[in-house]
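Just one protein chain is left out here, and the rest sit where they should.
Chain lettering (A and B) follows the sequence in which the chains are written, and residue indices restart at 1 in each chain.
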Amino acid sequence: MRLPRFDYLEPENLKGALDLLSTHRDDAKILAGGTDLLVRMKKGLLKPKVLISLKALNELSYINEKNGYIKIGARTPIADIVASGLIKEEAHALFQACEKIGAVTIQHYRGTIGGNILQDNRCHHYNQSEFHRSGHQPCHKDGGKICYAREEADRCNSTCQSDGATALMALDAKITLSKINGERTVDLADFYTTDGIMPFAMESHELLKEIIIPVQIAESAYQRLAYRSAIDYPIVCAGVLLKRSDTQKNEIDDARIVVGAMGRSPLFLAQASFSLKGKKLNDTNAFKKAADASMDNASTFAVHNVGSTLEYRCAMVSQMVFQALKEAAQAAVAAKG
Amino acid sequence: MSDYTIIGKRMPRVDSRAKVMGKAKFTADLKLPGMLVGKIKRSPYAHARILNIDTSKAEALPGVKAVVTGKDTEGVKWGVFAYTRDQQFIQIEKVRYIGDEVAGVAAVDKETALKALDLIEVTYEELPAVFDPMEAMASETDLIHEDFPNNINIHVNIDTGNVDENFAKAHYIREDTYVAPEESYFQAEPYAVVARFDHEDCLEVWMPNGGPHMKSKPLSNAFKIPLHKVKVRKIAIGGAFGGRSEICPVDYICALLAKKTKRPVRIQFTREENTIGTRQGHAMITTHKTGVDKKGRVLARETTCYMDGGAYSSTGPIATSVPFLSMEQAYRMESVRYNGYRIYTNKPIRGMIRTHGRGFACGLDTQLDMIADHLGIDPVEMRLRNSRQPGEYTSTKSYVDSCAMDETIHKAVEKSGFKKKWGKLPPYHGIGIGTNSVQTGFPMGIRGGSQSFIKFNEDGEATVMSGVVDNGQGNDNMLIQIAAEELGLLPEDIHLVSADTETTSSDPGSYSQVSTFVGGHAVKIAAQNCREKLFKVASKVLKVEPDKLAAKNRLIFIKDDPEKSIPIRKVVRISLLNFNSVNAEGGYWPRVDMKREWVKNPYGQMCEAFSFGTTIVEVKVDPDTGQVKVLEATAAQDVGYALNPLVLEGQFEGSIAMGGQGGMLTEYHEWKDGRCINPTMLDYKLPLACDMPPKINNIIVESVDPKGPYGAKEAGMSIAMSAAQGYSAAVSNAIGVYMDSFPLTPDKILAAIKKKNHK
Partner (left out) sequence: MEKIEITLNINDKPCEVRVFPNDTLLEVLRDELDLTGSKESCGEGVCGSCTVHMDEKPVRACLTLAMEATGTRIKTVEGLANGDDLSDLQQSFIDHGAVQCGFCTPGMLMSADALLNENPKPDEKTVRMALAGNICRCTGYAKIVEAVGHAGNPQDHCPDCKTKE
């Protein structure tokens, strides 16, 4: 497969990159690890005129903790996150999610956390070669008016299969977006448009600079299902965060349940999360109920477009959430000392 | 123990060194002076009439050297058999599947060639397409090929014994239907072709193939040039698994482009093209009706199988028969009726694949287990009561000489601890057994034999010429081992010239498990003939009769007095000084029934030997997710004789991966209106190193076939099939539900568990 033509630009620093972005805007794409972008380009799904490589931007590769926040540079390789004791301790769900991206020894050196968050939504009718797509009407995401995953759907139902984003949303992360004359920090949960065609609320001259995770007295866990043990996107995944009550040590003060690979973005399930407030850490019944509620909520978003069967994936939401909750609760009990 | 020097030893393969250094050349690695890049324009429609093809814009593009369409062809239709010639190499009137070839271009580089494809304007009129074989067969009017009513491409009917009478006598009868979708080869090397016409207008061509001679003949027909003018060259091949046996339209198109441009052309498939534009495995719907006596012995069986053949015949008659043949070889049946239908649909072309008929075979074994269950017999006993025995005839009258089926069962049972585990494992933990048999060769008429030539060089080393091709399974090494053993040389003294149609004689190819049995045999005979000449000369020097001599380690010596010896190199030189070169020929033609024909007369000797295999698998199923974890797989095969245990084990292990782990758990194709949804390695789930069972036990069983070279038959194929059966049996056992839809993906397993628990 041949990449379409483009100009390759290699800015020396963040400012240079932002300058180039503001000049080229929609014509440009940011190249970090290339593990998602270049595949899409090879399939003719996008043909940017300019690629702006982050190769020289070591300033965007870091993991540190300051004032109660973990900060991760967007260009930090997945391998560094998996190797980080800090992430494993304080943002365990992210560690677990990153471990599952691609194959440990390969994609992790090139693939970056920013790239994982910004990996485009997927659909097995859309992520196909130009030849495959040529014989039928283009789908919504491909510039047309048809959805092959859900009959008569008036919009795109592509699925966000990012492991990292699901874990990060569970961890209540924020992201910082930079542009030439400023930057903004938003909750990751607010970063999504619910539009499968352009899933991210981001302007073409903005660059994902940093991920910020609040350090909390809480435990997190991430679970996912795929066909294979590596080089596979999740067909369903769940990230959870359980915060213990300061006063009642056995009690859950706050919970976050996020389900991934089921909708156009990772789905924060407020109702299911809220149902755990005040519940005991060993209340598996409550976990089961929350997991089932997650399944009911998440199922309404999903379509059959990323492998396996829809029925199976929906059923597995409950399993993934339940297992993640149990795992996080066990960690919380263990951490109690 | 044998007293062979090289045969039977764990010998690392001679081709490995070049491969680990990255020096081995595969077709896509070839670079010839002036070589152009070829690309294929394919139909994006499943069924459509071609109204017009306008190539003018493509031809005008700078850098484009040639564009070819159906008009440039001689109109020859391809088919493996005279009655299956249904495929043009480039379509002229209509296209029948998404991927059908409509044009080819040759250009100076990939980018230009791809651009040219876009500039070829094809006007189509879409026709109603059919993707379901049962629907296709029901249709009287919507025909994919005009001369095949009801879209039935092939119907094989076999009827032996008194089926109806025996059903009437049966103690217990079951009828069950089993389904399995398409699977694919996913050879590591995507298909590629390099072609050029030389200064004498000979076509020289390189491509991965399952038999170079099976490529040269159709090319000579298509170009209407003499056979000797088509020179299929040897090249490293990145896997075949049955899928590269016959001609591929692109072989022809590449050669046509080379002819038109008078330059070498290389076409390299994308992974997607390799999946949809070569061959796939057939989807099958199989109904087995089996009647047994009180002891579980099969009295009567009636099997009906509908195979989705895709758009063209390919190896249709063979494909329609082989799942039945494997069954009739593996199991005794007093009477059997088989109706196999291969049906055209508007989907990619289906051919033979290593695990051809997984649904058929797994269904049969599942049903045996169900019957055993009903009769209160364990699955092992059930198989032993029906297993093929040596000295018997199959239902279609093939004599089975060597057969150690029972030994494979006993040994696998013992190694796996089956008896201790059966019925005693905790819930969702299961064990299962599968048994199968594979034929060593097909009746191939004048192409059924192989011939080898050996010449000695003055340095005492030998060159062996053989038509046998190595697809990656180690055939080159096999030939060298045999030649070295017989000639008394070391493997490094043997130089192989093989798989080249100019210099080697016809050979049936590697895809019917026949390379060792026929091709290896020919080399053995040639080497023995050559050795005889050496002994004749040596006997004069050593002053003993030739029959008192033996050869080993580059020496010819007196058997009873090994100290008395002469170097082979010296014998060669003496011979040359006496005006005699040292060379020989040898050939082997299996004595099959030449009247046997796949459709018209499916009775008589099929091939000379059959392999038999048993696989036992132990699994754990997660009842919450339906995910399967394979704990251990035990593979036992009657290979006849193991020429190289190291290579055989590799075949067994690969068979477990392809037949069992992939074939029964994760591999299948998904479709949307004839469009393959998962043609890539991301979406088609091939097993990885960490998916495989942590332990595979290999058990080599040797029945020493009286006709096979050193007693050898074939290695690995009956494991690939029995692995699928063993995997499915183990999962069924673990969840307590007999599964009837393969492969056993977690969604199906979970649904079965839920259904069972709700009862």
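As a convention for this text, a contact is a pair of C-beta atoms (placed from the backbone, for glycine too) under 8 Å apart; a residue touches a chain by one contact, two chains touch by 3 or more.
Just so it is clear, the model here is predicted, and its values are computed rather than measured.
In the complete assembly, the contact with the undisplayed chain comes from B:Ala657, out of B:Ile318, B:Ala609, B:Ala657 or B:Met717. Among A:Tyr69, A:Tyr109, A:Phe274 or A:Phe301, the one in contact with the hidden chain is A:Tyr109.
Between the chain not shown and the residues B:Trp78, B:Phe186 or B:Phe742, the one that touches is B:Phe186. When the whole complex is considered, the residue among A:Leu51, A:Cys139, A:Leu188 or A:Leu241 that touches the unshown chain is A:Leu51.
On the side of chain A, touch with the chain left out of the figure occurs at residues 1-8, 10, 31, 34-35, 38-39, 42-43, 51, 53, 55, 79, 102-107, 109-110, 229-231. For chain B, the list of residues touching the undisplayed chain reads 10, 12-13, 15-26, 28-29, 31, 185-190, 236-239, 241, 268, 270-271, 471-474, 646-647, 649-650, 652-658, 661, 680-682, 686, 688-690, 692, 694, 696.
Heads up, the rule we're going with is that only the chains that are shown with their structure count from here on.
Here the spacing of chain A and chain B, counted between their Cα centres, is 43 Å. Interface of chain B with chain A (complex): residues 42-46, 98, 110-111, 114, 270, 272, 624-627, 666, 670, 672-673, 675-679, 682-683, 685, 687-688, 690-691, 745-747, 750-751. Looking at the complex, you find that chain A touches chain B at residues 1-2, 5, 124-125, 128-129, 131-132, 134-136, 148, 225, 227-232, 307-309, 311-312, 315-316, 319.
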